[in-house]
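Yeah, one chain of the complex is gone here, protein chain that is, but the others are all in their spots.
Right, chain A next:
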Amino acid sequence: MLKSFVLQMARRGFLASSMRETRRQKCSECFKEVYQWKNKDNRPTEHCEINVAEEAKRANLSLETIYHLENLSLVDFSSGAAIARLASAIRYADRLKDIDVSGVEPLFSLLENETLPLREDEITEGQQKEDVIRNAKVTFEDFYVAPPGNIALEQDKKYDSFLNNESPLNAGQQKELSSVELKKVRRQA
């Protein structure tokens, strides 16, 4: 019985040769390949949070900036992986700094040397109110309807643990929806 117990433990990777019992899988958050114990819920746990903090530091991305960007864009990152992706985009853009641009004017339009045509201020078409307004989900008597304005967006501080590198979130305590699950939900829709 002891022998079978030992064999069982060996198979489960509790001995020195237990490296065979790890699995090479991809972190669902940051897409890096990691060696993970074959635990039953198969989620890489502490790996990602630590990575996000590093990436953000390398790209000089502070927590304050993250929340500020969400406020400006009115979209959310929704996962640590998204923060890491922004950090990697910033570091990719940093390559431009190798180039000397002194004395160079920025180019905003390829047509900067052309004279663009203007037209007379004459009404040539229109009368399409129905076609236009039917695209709005909520209307009232030909008015568009919006909720009250001038109220700041309430932001829940969900990235503090990522970037302050506190005790990492474990698998059980995940935030609302990881990017992978969100994709699945949307595909099914």
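In this section, a contact is a pair of C-beta atoms (placed from the backbone, for glycine too) under 8 Å apart; a residue touches a chain by one contact, two chains touch by 3 or more; residues count from 1.
The criterion applied here is as follows: contacts and distances are computed from a predicted model.
One chain of this complex is left out of the view, and of "Glutamyl-tRNA(Gln) amidotransferase subunit A, mitochondrial", "Chromatin structure-remodeling complex protein BSH", "Superoxide dismutase" or "Aspartate aminotransferase", the protein name its UniProt record gives is "Glutamyl-tRNA(Gln) amidotransferase subunit A, mitochondrial".
Panel shows chain A; residues 26, 31, 65, 68-70, 72-78, 81-82, 85-86, 88-90, 92-93, 95-99, 101, 104-111, 114, 116-119, 128, 131-132, 134-138, 144-154, 179, 182-183, 186-187, 189 of it touch the chain omitted from the view.
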